[in-house]
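One structure follows; several queries about it will come next.
We show some of the complex, not the whole, and keep each chain where it was.
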Amino acid sequence: MKQDSLLFGAAYYDEYMPYDRIDTDMKLLKEAGMNVIRIAESTWSSWEPEDGVFDFTHLHRMLDAAVKYNLQVIIGTPTYAIPAWLAKKYPAILSVTKNGQFLYGARQLIDITNPDYLRHAERIIRRLIEEVKDCPNVIGYQLDNETRSAGAAAPETQALFVQQLKEKYPDINEFNQEFGLNYWSNRIGRWEDFPDVRGTINGSLSAAYKRFLRGCISDFHHWQASIVREYAKPKQFITHNFDYSWTGHSFGIHPEVDQFACAECMDVAGVDIYHPSQDHLTGAEIAFGGSVSRALKKDNYLVLETQSQGLLPWLPYPGQLRLQAYSHLASGANSIMYWNWHSIHNSFESYWKGILSHNLEPGETYQELKDFGTEMHSIEKHLINLQKKCCVAIVIDNASLTGLEEFPINVAAPSESDYNHILRRFFDACYELNIECDMVSVRDDFSKYPFLIVPALYSASEDTLRKIDAYVQNGGHLLLGFRSGFSNEELKIYHDNQPHLLTTCIGATYDQFTRPENVSIRFHEKEGFASVPDTYPVSDWIELVHTTTAETWASYEHPFWGKYAAITHNNYGNGSATYLACFTTIPAIKQIIKRICELINIKIPEYHFPLIHKCGYNDYGRLVHYYLNYSSSPSTFNYDGKTGLELIENHSINSGEILEVNAWDLKIIEEN
Amino acid sequence: MKQDSLLFGAAYYDEYMPYDRIDTDMKLLKEAGMNVIRIAESTWSSWEPEDGVFDFTHLHRMLDAAVKYNLQVIIGTPTYAIPAWLAKKYPAILSVTKNGQFLYGARQLIDITNPDYLRHAERIIRRLIEEVKDCPNVIGYQLDNETRSAGAAAPETQALFVQQLKEKYPDINEFNQEFGLNYWSNRIGRWEDFPDVRGTINGSLSAAYKRFLRGCISDFHHWQASIVREYAKPKQFITHNFDYSWTGHSFGIHPEVDQFACAECMDVAGVDIYHPSQDHLTGAEIAFGGSVSRALKKDNYLVLETQSQGLLPWLPYPGQLRLQAYSHLASGANSIMYWNWHSIHNSFESYWKGILSHNLEPGETYQELKDFGTEMHSIEKHLINLQKKCCVAIVIDNASLTGLEEFPINVAAPSESDYNHILRRFFDACYELNIECDMVSVRDDFSKYPFLIVPALYSASEDTLRKIDAYVQNGGHLLLGFRSGFSNEELKIYHDNQPHLLTTCIGATYDQFTRPENVSIRFHEKEGFASVPDTYPVSDWIELVHTTTAETWASYEHPFWGKYAAITHNNYGNGSATYLACFTTIPAIKQIIKRICELINIKIPEYHFPLIHKCGYNDYGRLVHYYLNYSSSPSTFNYDGKTGLELIENHSINSGEILEVNAWDLKIIEEN
């Protein structure tokens, strides 16, 4: 979605305010250069305080103020948090999970397949949109918020699942065979005997249920979109505020949402990204979230929420807020919106602070954003709608994430070695090397990328494996990670040599693996790794690989596993396949990636993290370079682009010039 | 309550004994100098083995034996542990909590608002007291034991809560506003829609429910007291065995009991204090518990339970039991009673040992207590009814404890930085400096104290804040801790500069705070801290303070937070206010307290922990000094009182004399 201006603003809740200050707030927003507020998405009980009784007072106050101060408005449907009266009237709306039924209180505890919920949700959506659709400042709609399936497993929900299985497997014997249900007497003779899936120990069945719940979320979005589309004006977009897996902050792909499928019904992808700050601000989560969001519509995206003061440990150092904001733009975001405008005085997220502290005064955080607003607007036209041309794509896959949830690589410490932690090592290696990546789904066409990284694709259909094989045959360069291609789409492990259909492609195979103890890997000098230091640690998982046609790039340092390959490289068809057979560290993965880039002539800059480079083409067709310094010390680098203009200070830069970027500062150079 | 003699004794359970030995035991008690037993409080099922069938055999055996051996008796009502038949007949008596309903077994699992429970409790209380009231040896009654609310949340209990809310907030809109219920759609349109409070995420609502449960406990005590008063003779007192928050031992104020409110219906405060032993015996818990207990009736108190052998790690070193006993007296206790007389041979607390081991022989522990008994009785008249005159008071507050449960200063490790851990740092700093403290409630008049310490008063009404402000204006010296004055009595955060009404008083303010990492504080030499060593660590919470009229006593050592004040001091009205803006260590707090005492001419002794000084005025109006050595090494000190008499060894001591106290030993000097 091409935009005319960058969106800069905040979530705003007139209904949370301790006293009337809407005019003050809108004025402050405006003075900070902000041009958009996001409203209405959390407070169904304010819009419908009793069943069928509607009250849009706060809504209209906000719309009126927005019009007065010429602020754009994004309207969220308020369906992710239900009113108390609704839960009281239809207790079954609260999701029944493995741990029993939720009590009313928090958001996102709803069984989104519940018909009573859906009926009331539809009513409030229609009423709300009716109220706002004609307001000229409304530019778009956000469907729900960070939608969850809440582990829904009520009997009615499970019945939908069983129905889908019956349709997919008309022959119950085939179902039993594919899912391996003979094991531990789990065979189901008749569909009527289907047990409560919450008790299952069958990984295939558990994964299928998680896939079913992902489908419920996608269906829910498509259903909401269809309602909103009935009202939306042509220029009003539809989006959603997607979030990520959470490790105290945004971390990896969402464990229960197929964002690709959900985004199909939307005009633009929206996202929230929260990340460590102070000494732990690296920009990696901003880049990661940006890559995922960009992938959903293959286009620019909206940052609908990010932190200003945020949680206690996130209070930014001077300069960090500005650096973060530019980092989003450099990844292709067309908006920066904060959650939220003010800090909350009651309830739950009172210490997830907004732009204003609890005193509701324009403090240091407000001032830094105001300065950024002024600066950003002065160069906005050069930054908006940034288009990237990445050479490298990384495959991300919900089904494999689920697969490694069911069968963790380390059952003793599953969370530190889960799918996302594996994925992030590959992504972060690229990030630290200043290699910008696109994300792709296995359903996407990834043939255009010279370099494809496939981490831990544990669950892969034979079609997918053939597609990857063809990619290499046709000249692509593949870096395949351990645990890939191991099981099919129902998590049935392939019963031949691993990695099944890719053994020829990688020129190597294995049938054994173990948890390494006192094992490291050593790169082989003769394979061009002369400069690589001695050894790198491995943990959790190593495969004992025999090569057939591949070269061995690295082996294990261990008295008994030393004879097996740890990293192999195979020329295959017109391309090549590199295989990493163990869970190793980012520095080791960087060695592999650098070597592959060298072999296939992808140029990597000399400078690297904490000096991050991002680039893309702006609306003038010019290449814009960002140099972002994620460090409390200055960074120096040799500018390797064409002669251009540093946009912030507005002076020209020659190719080859040596530049210094201050602590938590940046430079933006537009090539001539 | 003024006493004639110190109570020295134990809880006694004839009904637990493996064979009849009541005569042996009473004889042993008597020979040890003991003069009181506490009976009956745990064994309702012995007194009423079937519904309406009563059997007081064991009771009368104990009363008869007490009369024979001239032992005094305290009678406990047995209501904190119910018989199996009662739970069977009225299943709803067992509390329904967030985690479901309790099963029968342990004590204190009762819903104390349940009418069936209350009816049966009243019957057993009346029957029991009828049996004992005329026994001349019965000196008092203990209501229940360590009363709990057991997280009661049955629908009927919640209905009482909602009823109280309705009465407090006739306008439901005001209620919604004050509690911030618009947040996440929690607004309640009609009282009928009130959801199950167990699910709430609203901190104000959750805290209000905890306050309601505190009220249930207070009501319960007042109700029991009114029944017992119908029977009690004029000289028979009413008390309760209060306990403390528990960290493996008594630690801080009780998280669910408003002891001030409960104690109003009693004649004397009773308490149990359990503490670490062996190398970890510091006396701090004895002093802390003593200060709290003394506060409840502004008078002496009874130690109704403390350890003899106790839990496995508590087996005392030689001398420790005696030292502990005198430490209680030195804090103003008028009794030392052990739980319990004998070690239990079955059930649950078999390894919480009594004075006698399981062999029921007078062993080493008995011998030490017997020696103490003889010694103590020889000087008893000089020790009893000790009256303290403390210069320093510390504010303790249930509502703020609850507030910091709802909004912990470190959500990642809430238990190490909770209200009590903050409170204890202030108390322990005073303790180690040999500054004896009183405890006060915010409802108390604390104007008489020259020095008032207010730790973490997170929940404070505007009246309270004005009262503190007036205290300083009128000449008081305040040490105010971080997180104070931040929210009102419903945990609504004040929406102006922090700490709200006290900003003028402390001459400083802040609106930002963060979790410190690699941050320490440094005192400023120019402010009189020349001798203070370099820096002190801070953890979990720092506020970024701007001074207005205050001096900065200490700042943060940090590249970005260094410009903010960590400790400030402000002369205000006729007094002064010192503000500590961060969670720091006891040594740092000691520096602050020493400096304040220096400024306001409170004299602190040279000697300090492990040599502890306590003092007070005895019935002769003479000042009695205790010097207690909590150490395996001897301690030497310069006696700084007036010339007097060392009571134990009965020889006179001159002012200025240098004295040595042996390991785990003490001296008691009565000034002439």
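List of remarks:
Order of writing sets the chain letters: A and B. Residues in each chain are counted from 1.
To be clear about the criterion, a residue touches a chain if its C-beta (ideal position, glycine included) is under 8 Å from a C-beta of that chain, and two chains touch if they have at least 3 such contacts.
Predicted, not measured: the structure shown is a model, and the values here were computed from it.
Of the identical chains making up the complex, 2 are displayed, while the complete assembly in this file numbers 3 copies.
Simple rule for what comes next: only the chains that are shown with their structure count from here on.
Contacts from subunit B toward subunit A in the complex involve residues 177, 179-190, 192-196, 198-204, 407, 410, 490-498, 511-515, 517-518, 541, 559-560. Interface residues of subunit A facing subunit B in the complex, by the touch rule stated above, are 13, 15-16, 18-19, 42-46, 49-50, 53, 78, 81-85, 87-88, 102-107, 278-279, 309, 312-315, 317-318, 343-351, 357-361, 363-365, 632.
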